[in-house]
Structure formats: C-alpha cells, structure tokens
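These notes concern the structure reproduced below.
Here the complex is missing one protein chain, while the rest keep their positions.
And now, subunit A:
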Amino acid sequence: MVGLALAFAAGCLAGSVTALLHTKLNIQPLLSGILVMLGLYSINLRVMDGRANIPLLNKATVFSLLQGTPLEESAALLIPTIILLSMLVLLFLFLKTQFGFVLRATGDNDQMVRALGVNTDRVILIGLALSNALVALSGSLIAQYQSFADISMGIGMVIIGLASVIIGEVIFGTTPLLRRLVAVILGAVLYRLVIALALELGMAPTDLKLISALIVTLALSMPSIKAYLIAWKKKHSSPYSRKGGQA
C-alpha cells in the first residue's frame, strides 16, 4: 500500500520535471518526456540498488492483503479491478470540475485557455504530474503482481499506452466523457487480448515486439484507413462505371 502511494508521488515528480522542461525551457513535449525517461533509467537503477532485477517474493504487497480471507484466490483480479474502478470514478469526477474543464481545453487549444485568463503552464504541470502518477501507480501494481521489479519493465510502454487509447477511442467512441474513459480501459484490455491471441496461435514470444509494432501501426492508421474506405465506397457506388460507356 505504501509502495503504491510512493510510486504515485514519484510519478507526480517525474511528470512535473517533464512539464517544467516543456513549459519553462521550451523543449518539445515528446522530447521532454524522452529526456525524463532517459534520466529515470539511472535513477531507477539507483533505487534498485544497482541491480537490474529485484525479486519481491514473500514481501507484503497489496495482493497479500487478502491472504487468509475467502477472497485470497481472486485477489489478483479483484484488487486491480477495485483500483481501476476507483481511479475511473475519481478521474471522471475530476474532469467534470472547473479545473478538469480547463485541463481538457488546454489539450484542445491552449491559446484559447490563455485568452480566458488561465496560466496554461500550471495546467500542463498538474496534468502531467497526475498522468505520470497514474502510470507509476500501474507500474508498481505490475511489479507487486508479478513479484519482481525489472529495470526494463517499462520499455515500449508509452507506445502501448498510446495504442490502447487509440484502439479504445476508435472502436468504442469518445462522447460523452464517461464513454471515452471506459473506451480507453477497454482499448487496453483489447490490446492485451490481441497479444494473447497471437501467442495462442503459436507466435514465438520473441516476435511479440514486432506484433506490438504492427498493432500500434494499425491503431494509429485507423483514421486514415477509415477515410480511404469511405473514399473507396463513394467511388464504387457512383452511378458512372469506371470503364465508362454504360451511363
């Protein structure tokens, strides 16, 4: 429990650093994130005592909270679900507040938000701190679930997160807000299901990164593919045949 809270706080800190790099030193947002990740690699190694892998067997975790109760068997499913649903509710309520509105609007159009008297640098700081805190919380849950922490756990996670968001939004829709939040969660589940399916079909685990890359490419190109399909349909439903002559 304490571990989760500490991870949350550490994530806040990392997100704040990214935000400051971006807003105060005018480094591009993506590059700011990459820089912080680069630096964190060393920091994580220090936190892990210079070792690349730390086993957490027989350590108290959130999952061991239910030990000795009838729910012990299903702890692995129950606890993440409870945390996920409470985060969903909290995030939904937060995004419906005055500050939540401003946070969402800053993502859309920061110039408008500044023109309405809001310090967007501060909004970006709080937004990045919060989102990184959620990422860190997830990471610490994973470590506790698998009973070890590995320095390379997070590699490729940004892209997977992005893919989950896009898959969810494309398939399940974005309006209203609650639907969008649920869509993102379902997108992440769907992504994992596709990976599991690939493994089930006999793909070698070493090919997983390639599969991930393909899924992400597909997810990112979904809007363009949609547009091509619509254009194709239009072309073929035209009363004038391509060969001409008939019409």
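As a working rule, contacts are C-beta pairs under 8 Å (C-beta built on N, C-alpha and C of every residue); 3 or more make two chains touch, one makes a residue touch a chain; residues count from 1.
Throughout what follows, contacts and distances are computed from a predicted model.
Going by its UniProt record, the hidden chain of the complex is named "ABC transporter ATP-binding protein" among "Aspartyl/glutamyl-tRNA(Asn/Gln) amidotransferase subunit B", "Glutaconate CoA-transferase subunit A", "ABC transporter ATP-binding protein" or "Cytochrome c oxidase subunit 3 family protein".
In the complete complex, the hidden chain is touched by one of A:28, A:81 or A:97, namely A:97.
Across the entire complex, the residue among A:2, A:38, A:115 or A:201 in touch with the chain not shown is A:115. In the full complex, subunit A touches the hidden chain at residues 94, 96-102, 104-105, 107-109, 111-120, 174-176.
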